[in-house]
Structures are given as C-alpha cells and as structure tokens.
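Structure in structure tokens, see below.
Right, chain A next:
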Amino acid sequence: MSGSIVSVNSLSVAYRSGGRDVPVVHEVSLEVAQGRTLALVGESGSGKSTVAATLLGHLRYGSRITGGSVVVDGQDVFALPARELRRLRGSTVALVGQNAGHALTPSMRIGRQIAEAGGSVPVVDLLEQVRLPRPAELARRYPHELSGGQQQRVAIAMAVAARPKVLVLDEPTTGLDVVTQRGVLDLIAALRDELGLAAVLVSHDLGVVAHMADEVTVLRSGRVVEAAPTRTLFTAPQDPYTRRLLASVPRLDDAGLAVVGETGEREVRPKVPVPDDSPVAVSAVDVTVDYGSARAVHGVSFDVRRGEVLALVGESGSGKSTLAWTLAGLRTPSGGTMTHQPGHTDPGDLARPAGRRPLSLRRRVQLVFQNADTSLNPRRSVGDAIRRPLRFFGTADSRPQAAERARGLITDVRLDPDLADRLPAQLSGGQRQRIGIARALAGEPDVLIADEITTALDVSVQADVLRLLDDLRRERQLACLFISHDLAVVRGIADRVVVLRNGVVVEEGPTDAVFASPGHPYTRQLMAAALEPDPDAHPFVEGDTGDLDWEDAAEPDDQWTEHGDGHRVRRWRTADALVTEGVS
Partner candidate 1 sequence: MTALTLAPVAGRAWRTLRTSRTAVIGLAIVAVHVLIALLAPVLTSYDPIANDSSEALLGPSWSHWEGTDQYGRDVLARVLYGGRYALGVSVTATLLTVALGTVVGCAAALRGGWFDDVLGRVLDAILSVPSVLALLVIVTALGTGPSVIVLAIAVVYVPQVVRVVRGAALAVVPADYVTAARARGEGTWAILRREILPNITDVVCVEFAMRASWVVLLISSLSFLGFGADPPTPDWGLMVAENRTAITVVPMASLAPIIALATLVVGLNLAADGLSKAWGVDRIREGN
Partner candidate 2 sequence: MSDIHHPARRSVLAAGVASAASLGASWLLTGCTGAASAPVLPAAAQEGTPDRGGTLRIARPPASDAETLDPASALSAYEYLGALYNRLVRVAADGTLAPDLAESWEPDAKASTWTFRLRKGVAFHDGRAFTSADAAYTLRHILDKATASPQAAVLAPLVDPAALRTPDEHTLVVPLKTPNAEFPSLLTHYNCYVVPDGSARSIGRTGIGTGPFKLESFAPAGPGRVTAYTDHWAGRPVLDAIAFYSVADMSARSNALLAGQVDLLSQTNLDFATARVVAASDRATVARVKNAQWYVLPMLTTEKPFTDVRVRQAMKLAYDPEHVVKVALQGAGAAGWDNPVPPSDPNHLSAHPAHDPEKARYLLKQAGQEGLAVDLYTSSYDPIFTPMALAYQDSAKRAGIRIRVKTAAADSYYTQIWMKKPLMATYWFTGRPVDQLFTQIFRSGSSYNETAWSDKAFDAVLDRARRETDDTKRRELYGEAQTLVIEKGGAMTPMFADRLVGISRKVRGYDEHGFEFDYRGIGLKGGA
C-alpha cells in the first residue's frame, strides 16, 4: 500500500525459553497510512503488544525477530544502527504505555521527563495541550503526586513532545476508571487529528477500538485472524473468532446475559424474576467503614434476597470492595448493622470479623475474589483448595467424602473433575476463577459475594463465568452481591443496582429502571462514558450530563428522591442553580 507510514511485513518474533524458541508472533503483516488509526485487537497472549513494540524497534529481553521486517517512515527499524534507531524513537515513533504509573521515572520531575523527550515545544505548552490544569506547577511535581489519569496525560504529552509521525498506544486506558478513560481517549483523538498523527492502538477493549480506530487487525495467538476497516469489522465480521469475540461483549442495552454460540450468534437470556416471597438473606443498615481517619464507606444500606443479584457499582475508591470485604468479615465496620437472615429465628451478626463469627455463619457467607491468579495457593492443587473448606466447615465428614464432594463441586462449575490434581498455574484464568467459585460453594453458602470476579478475564471467558454465576444462583437460590465497575456486565446479570460514589449510595433500584432512567448525574456520567462495541453507537445517555456541575443536596432526614419500585436517587442540585433536581 503506498502512502503507508508503517508497514509490517510477515513479522515473526520468538523468545527463548528452556533452550528452545517459542514463537509469539507469526507472520503478521499490517499497514498504517498517514493520519489513520489502526487498532490491534486480541485477548491476552495474542502478541498484540509485542507487535506494537516492534514499531519502535523494541523487543523484550530474550526475544528476537525470526522473520519479516518493520518499516516505519521508510526506515527498516531493525536494520537501523543504534544512533539512527534512537533518532527514530524520539522523533518519528512514540509510545504511550499501558500503565503511566510505571512508565514514568519515579525519581524525576515531570517537566524534566517531558523536556528530555526532545522537540521544541515548551513543556508548559505540552502540558496545556494535554489539558492538564496549572501546567507550570505540575511540571515541578513527581509522578507519584499525580492521579492515574493525569499520569497518562503526562505520558501522552511526553510522547507527542517531539512531534512524532506515529503514535503507538499500548492499552492506553486500561486500569483507568471509565470516566477518566473517556477523557483520555477523547484527548488522544483530538491530538491525533490536531497533529495529523498515524496511530497504532493496542487494546483488548472492543468498545475503545470501535470508538477510536479506522481499521482493525484482530490477532489470536500471534497470528492475524482478520483485518478490516472498523465499521466493516463490527457490522460484518467474517472470521468465527471475531464474531464470537464481538458477541461476547456485554452491552448496556442487554436485558440479560448474552449466550454466544460457536459461530458467534448471540442470544440474550432473559432474567428470571426473583420471587416476591424470597427471604432477605443479608441486610445492611447504615454501614460505615473507616480506614484509620479516612472514611471509605458512609452510611450504606441495602438488602439482598435469596436468589437475587444485587450489583454494587462505582469507580475505584467508591468503597464497593471495602463493603464486600466487610461483609465477608475481613474488616470491622465502625458503624451500622449487617445481619444475616434478619427475619430468621436465629439471625447472624455480620458486623463481627470472621474470626468471631460462629462457624455456621462463616460457612454461609462466602467471598469470591477479584483476581483468580492470586486467590488460589500456587503450591497446592486445586482439589486441595476445595477440600480444605469442605473439611474445615465440616460439610464433608471424611477424607474420601471430601475428595468426592470436591470433584462434584468442580463438575458443578462446569469443569472436568480430573483437574483436581492440577496446580493453579496449570489452569487458564477462567478455569481458576471457576475453581474460586467452587471453593466458595464448598461451605454451602446462601450468600455469595463476587468482588469484580470477571475484571481480569478476557471477554469471552467473562461471558462464560457470568453465565455460570447466573446458573448457580438460580440452582442454589444464592443471594449474590455482585461488585463491578463495568455497567454493561451489571446490566446483564444484576436484578438490582446500587451506585456508589466516594462511599455514598447515589442511586439504587431495579436494574432495568436505573438503566432506563438514570436519575443521578453521576450515574448518567458513568453511562455516558461507557463505550459500546459499535462504531455507530450513540451515547447511551443523551445530553451533556457528563459534564454537568452538581453538588450533593441530601439532608439527614431527606436523602432520597423516590422514583417508585425501589428506584431512588440521592438528592442533588446543579452547582450554579439552587434548583433541586427531580425526575429527568
């Protein structure tokens, strides 16, 4: 293709491990034209980041090119002498890494680091260009003094400092909260257009890709699966893998969980309503949790009934995980009550830490952890991980019985019981998370707390785990507290939603009601920032509420605006007007 500024030809990369070459990228070709944005999409291990780094002539330690070439701006990157390569890196190609917190040198001031990147644009102008407030002051700060979003903006300023022709963006917004992500993406898009940059965007998030890219190349295990212009790819994906991938992404308008077939056909499974007579399994009233002098959770109340999924939604720092851990007995609340089976003859006090709860109560409230990689002891077989609670809680009386029950539980989470003898490292991420669920089920709980259980998973695996969770709560009448930052996921699985912000509930209600008419500006902001895997998608929430200035207007005796059917919104008002906002 003529006019390409980036051209990767049959690139193959391998790294040495245990004395042999392991291929990570296999004959990948791609072209990027001036001013265009190409997205490299794939799940973990697809080699997308490796390909992106080759544009700067960078390979990880121990890796090498086994075939093909990378040409940027007419220069064969891997044939360049060191001096030329350095010049290329500074002025022709620049990288924005995944985690700006790690990518900025901790011992150098921001301004220095940007200035060092070369170019003639003054640092303050650059910082202004990436929309950072008080740039002169900021330049004198150290990276750790900035928030994640600010750090990423600094990284971007550094990348564009020398006015390069190509920008390589490696998962530039992963790890950022949804609202921050939206801001950073908009900034990148603006800069790209303003400076006429070609961009290579690496992402696993199809929403981001749909929003940003002109063209998409889908990678799987180091090979190109499909390459097409963005709209074509999203509307008419050709490869079954691409189709499955696209279909697996939860959408904000799904009324239930999507079931994805082999060839990528998509069917939304409607939610089963929770029976009205279903008893309340957990009741939290006015719960407050403190970390030292900082208040993480501030007067939160909610009920979860048997068979119901209640989603706690919020950005990082909203207190949602703290609440989950407190319920699991890992933190002691500083105020309020938490009761297990409040209507029952023998209610359990969940305000006590796990160590002081009776065994039967501990058994019945179980936590599933966010990161399946660290929630299983790497030195013990997964069977052992499940057998231990079985024996500990007395749900199995003997060793053989525990082994038998463990195999049963592994089957229950749709895995082969023979995996029991494996170590966690020998399982995939999805399998590990299922084992984590099985371990939680070993205590035969009636309350399951799922703390961001799908965050670390690839999108197709995420869909499977969500479906499993949904099945289990139906089969076992579990009361499920589902913690997530991902609105689309919540939309599919939760019966009711509680939106948290800075430890305070701002809105709660039935999922459909909240999504249909979000009442609080914060909820709307969240929804507006969410990106759908569709290049033509309209913002889920109309209007410019995302930027609306508002302030809290809740009074101790008048906190809520009721919208019926349990949907209520914390009182707020626009910052400039003293008008109390009601229904939208």
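Everything below uses one rule, namely that contacts are C-beta pairs under 8 Å (C-beta built on N, C-alpha and C of every residue); 3 or more make two chains touch, one makes a residue touch a chain; residues count from 1.
The candidates were selected such that all candidates are chains of the complex that A comes from, given by their letters.
The shown structure was predicted, so the numbers you read here are calculated from the model rather than taken from an experiment.
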For chain A, which of 1 or 2 is the touching one in this complex? 1
Spell out the part of chain A that touches candidate 1 in their complex, as residue ranges. 18-19, 328-330, 354-355, 357, 359, 362, 366-367, 369-371, 374-381, 384-385, 388-389, 392-393, 421-423, 439, 443
